[in-house]
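Only a single protein chain was left out; the remaining protein chains are all shown in position.
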Amino acid sequence: MEYFYSYLILASIFVVLGLATNLLVGIAGIFSVSQAAIFGVGAYVTAYCLVNEVMGFLPAVACAAGACLLLNIVITLPALRVAGDYFVVTSFGIQLLATAAFLNWNGATGGASGMAAIPPADLFGYAIEDTGSMLLLCVAAMLLCCLAFYLAMNSPYGRLLRAIREDELAVAASGKPVIPAKAAAAALAGVFGGVAGSLYATFLSFIDPSSFDLNASVLLLSMVVVGGARTLAGSIIGPFVLLALPQVLTMVEIPSTMAAGVRQGLYGALLIAFMLFRPQGLAGQKL
Amino acid sequence: MLLLQLLVNGLVTGCALGVVAFSFSLVYSTTKIFHVAHAGVYTLAGYLAWSLARAGMPDIVGLIVVPVVCAGFGVVIQRLLYDPLAQRRATHLVVLIASLGLLAIVQNAIAVLWSPDILHFDSTWRVQTIKLVGVTLNYAQIATVVVSVALYGATLFATRHTGIGKRIRAVASNPFLAELTRLHPRRTYAMVMALASALVAVPGMLVGFDLGLQPYTGTTVLLTGTVAVIAGGVGSLTGAFLVSIVVTVLQNLSLLVMPGQWSVGITFLIFVAFMLVRPRGLFAAA
Partner (left out) sequence: MTVPFLQVSGLNKNFGGLQALRDCSFAIEKGRITCLVGPNGAGKTTVFNAITGFLRPESGSVQFQGRSLDRLPPRAIVRSGIARSFQNLRLYADMTVLENVTSALPGQFGEQPLSAIFRPFRTARAMRQANEQAAGILEHVGLGDQARVWTRNLSYGEQKLLCIARLLATGADLLLLDEPTSGLSGEALDRVMALLRRLQAEGKSQLVVEHNTRVVMAIADEVVFLHGGHVLAQGSPAEITADPALAEIYFGGAL
């Protein structure tokens, strides 16, 4: 049961991250492979605040969300000016830069050995220590984020983003703001990433750079692609399916040293298979 | 003397990186595919050479055989992945995601089939050193410089003066027209992939001789290479090769003032700042 709970908790957290990636990559058409970096910043900010007892859980979440919001606008800024592929390089670069910072900024992040003994989340003085309550918290956060995503996408703002993806010039010619709309998408994705990071850090009570590296970004991308780009359903289905995969793998006899490699390789294979045979994913629209 | 040694080390790494960069540039400017999986070919080459060496072959055999194998691998990628995607009119984004997927497969397959940890070649020639005006160089490093510069020269000559090269450049400048004039862009793309994959195999092995092999480091190498490609002006082999050298020399010199872990990060930081100021690259045409 405990095991199943933690699967559900992680999946809810990754749904929130999937929303962020879907918003940027699927809907706004900004190809970003640095969303794991944002996730990491959210997790580290929260962990830092809680471990050093700078503030309580909710203020820490707000700090993480705020930091990620600003940071995501800054790192998406090049995409607002730079055409397609150049931004891809920038985005990869930002991811590598973030990993380097997580690994080497020992004072703040604990370096390669990470941060341990992160206190659990608490709401209004009530500590969320058992897995059941944490599940409730994470599912509630997920539902709130899904609602926000749904409302934003089914509004004039969502329509504006879709129009921008189809033809920026035509949007400008209609007198609509292109750059502010994209920056707002980055901001919203940043908030999602920050919230997810906070939940992740407090749930595991231990974080290290390997959770926020390029592989994690690829995993996020796989989730969106497998679930289906551009739809709410896709962002929800993807994480639940992909996080079940390692559980399935544990049933196959492979040495534990190989498990990580096999899993990551499978994610890669899924990316290719879906791009070749089902670019709309399980429940999305064609990318 | 430390300064000189760092300078020379930067030069050596830069030559290897330069081959990665201009071979990527060949693919990118011809097929317009952002071929991230190129890093996978680069990494695979080193491991294939390592296995050949383990099987008792002298390293020179690997240096000759592996590029041929990688060329074949490049054609397979083009035929089984990029061509079908193009037929489905996949968007740029879809092709890129697929390429990223392939990279993940190759890197992780290497980690599973060989080892996730660092591997070194057994041969001893590569670690023998010579001393020149206070600078120590091992034979693997010397081989890197000589072979890389030779490859650069040969590729430059081939793209300018041979029929294949002219064909590649014609297809690169206008694939639609090339289709009409029966230059067979698809076949040309496969050729370019073969050529580029063979080229990138060489630094993959040479760097392996010098520093050993790791499954996941290729990504950083390729991305540093793409920085050089963009900063050097997309389509310019010379730009890609020279900027690669400049970048690695600067990275090495930065060791004088800060710890090495940061140098890659700083490179990208400078690149990001640079892209904000000059979104079209250094030598972009107006």
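A and B label the chains in the order they appear, each numbered from 1.
The rule we apply is simple: contacts are C-beta pairs under 8 Å (C-beta built on N, C-alpha and C of every residue); 3 or more make two chains touch, one makes a residue touch a chain.
If you're wondering where the values come from, they're calculated on a predicted model, not measured in any experiment.
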Chains shown that the absent chain touches, full complex: A
Contact with the hidden chain (one of A:Met1, A:Ala117 or A:Leu169): A:Leu169
Residue touching the undisplayed chain, where the options are A:Ala148, A:Ala233, A:Met258 or A:Ala273: A:Ala148
Candidate in contact with the missing chain, chosen from A:Val51, A:Leu70, A:Ala184 or A:Ala259: A:Ala184
Chain A residues that touch the omitted chain in the full complex: 148, 151-152, 155-160, 162-163, 166-167, 169-177, 181, 184-185, 187-188
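Keep this in mind: only the chains that are shown with their structure count from here on.
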For the chain A and chain B complex, residues of the former touching the latter: 25, 29, 31, 33, 75, 77-78, 81-90, 92-94, 96-97, 100-101, 103-104, 214-215, 218, 221-222, 225, 257-258, 260-262, 264-265, 267-272, 275-276, 279, 287
Residue ranges of chain B in contact with chain A within the complex: 28, 34, 81, 84-85, 88, 90-98, 100-105, 107-109, 111-112, 116, 219-220, 223, 226-227, 230, 259, 261-262, 264-265, 267-269, 271-272, 275-276, 279-281
